[in-house]
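Excluded from the complex is one protein chain; the other protein chains are retained at their positions.
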């Protein structure tokens, strides 16, 4: 299917159109399931002023952490950050704005963005700083906060396998935020471990249908482990 | 896992606790992917006054259509109905109340119910009768309608395979409304074609995690076809 | 001469582009799938949960678990995927479908469409039509230009209950191709042998007629 052949052969092609001050969503939970090569390419290109939406912000020298070295992130939207010294420094100095968002609200805001839902009520954060300035409402005696959805100029995800038409499957907990992020970008790029021919992925078990994916690139992954824990017998 | 063994051996057990005037969600699209035996059992039990949430209402003598024979449905919430004469009669005579809901809004209301979202904004139905009496709001120049979520006393779904812990997978377009409905019932019963041992379903490709499913029963399915269309060469 | 249903579908197929994801409504729109230009790849979405709908099955391959939104047995093409109705309408509502083709009873010059309900007749429901028209980036309506009594269905303002507002962009009827621009239907093409005067007569809406209105080419 020529019109649906989405494989690109270079990171330059993969990120074509990404420019300063754009909003970029990046999949992954900690260092698990992150599009390593695409992040590295943003670093190499030196694109700055980015608003970055991702559950975490990497560690010193790996993942989104490398973008801090050149101050490429202007605003970081995440649920949990500060696993690295550089982040802490830029956060405290005010060089970078950080908008903390509860993890489930973050996931749902991204899912809503991709699904054409501009806003929804959630119980999360009611009565806390998260609800400040936001509309609240009671349903059946419980209180809810109105949250608006997120979309992005570019969505960068990491998948296990893709076919050339952009259908994706993820592996284990490396799935995390990737499926929703894949739906919420004007341009969605998937960096994957393996690219197969259409028909090789079972249509019954595709996690992200190709309609959401604009470009597919085969990456190589270090898969660095953040907390190496081993059973002690 | 004793505590997670959810298989029941009779339809009586499967529907235990279902009583008159309850709200019941039923999976399926037309006659595709419907819990045939569970519907039949409601008919046999003669439970009435039901509020039934399902995309369609079956045909004469099959699917939800059989519940009309004994006037068991008081209120029908669906996106498309009237494929059967009995439905038409009860609808027009006012014996049954019918609340038509756009298909995507119906799917999202059920998904929201299971996901703890009491209400959301959707563009669907703005400017039509569907939006009458509902709050509307503008986001980025586009108009949206506030829709509230659905939950049910019982959710009845049809799956292809279950393991004994209630993990489910669906097959092809027989998936349709079943996954959301599985999440939105106080008690969720899955009628399936095959029951396997835990571990036999790939954990990477489970459509409905067992946490949503309370009871599993092995059914036998006629799988009646509504519109038999064959290629004419 | 007025176009047949097949010819309307054939004309609409000229609006397809390589790599388009397309949702076709029931009726004439379904026929568009038969006229995909050679060498062009298009994927059809069926809102019950299938991306990559193929042709009807044979007696041997018929499968009750595999139907389209019209509840007809179908097949799936290579590279297809199945998903839930919630995911399907997330796809639709999120604006991921490139082109939606659907039928209508009436359209008007405000871009409104009425396609689901005729007061006094049995109401079967809107199915997915309201979601599709509220969400699609690009909607083409396939319909008859007038009813059997010769009354226009291309109106200043719809009479029937609406399916959606401000959403119609292009209309292909048995007589003409119309595009809605700034509150008026622009007459882009006419059916072979049908005169501009014929079309004017059967169009209640404001109609902008360019100097040259070519005949449709097939």
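So that you can tell them apart, the chains are marked A, B and C in the order they are listed, and the count of residues begins at 1 in each.
Just so we're on the same page, contacts are C-beta pairs under 8 Å (C-beta built on N, C-alpha and C of every residue); 3 or more make two chains touch, one makes a residue touch a chain.
Given the structure is predicted, the values throughout are model-derived calculations rather than measurements.
Taking every chain of the complex into account, the absent chain touches A, B.
Only one of the listed residues, B:163, B:191 or B:226, touches the absent chain: B:163.
Screening A:23, A:72 or A:105 for touch with the missing chain picks out A:105. One chain of the complex is left out; on chain A, the residues touching it are 29-33, 55, 78-83, 88, 91-92, 100, 102-108, 110-111, 122-130, 160, 170-180, 207, 223-232.
Panel shows chain B; residues 1-4, 111, 113-117, 163, 165, 167, 183, 198-199, 203-204, 206, 209-212 of it touch the chain omitted from the view.
Convention: only the chains that are shown with their structure count from here on.
Chain centres computed from CA atoms place A at the largest separation from chain C. Chain A and chain B, compared by their mean Cα positions, are separated by 33 Å. One finds 29 Å separating the Cα centroids of chain B and chain C.
Inter-chain centre distance (chain A to chain C, centres taken as mean C-alpha positions): 36 Å.
Touching of two or more other chains is recorded for residues 115-117, 203-204 of chain A. Multi-chain contact residues of chain C (touching two or more other chains) are listed as 76, 82-83, 89-90, 92-93, 135.
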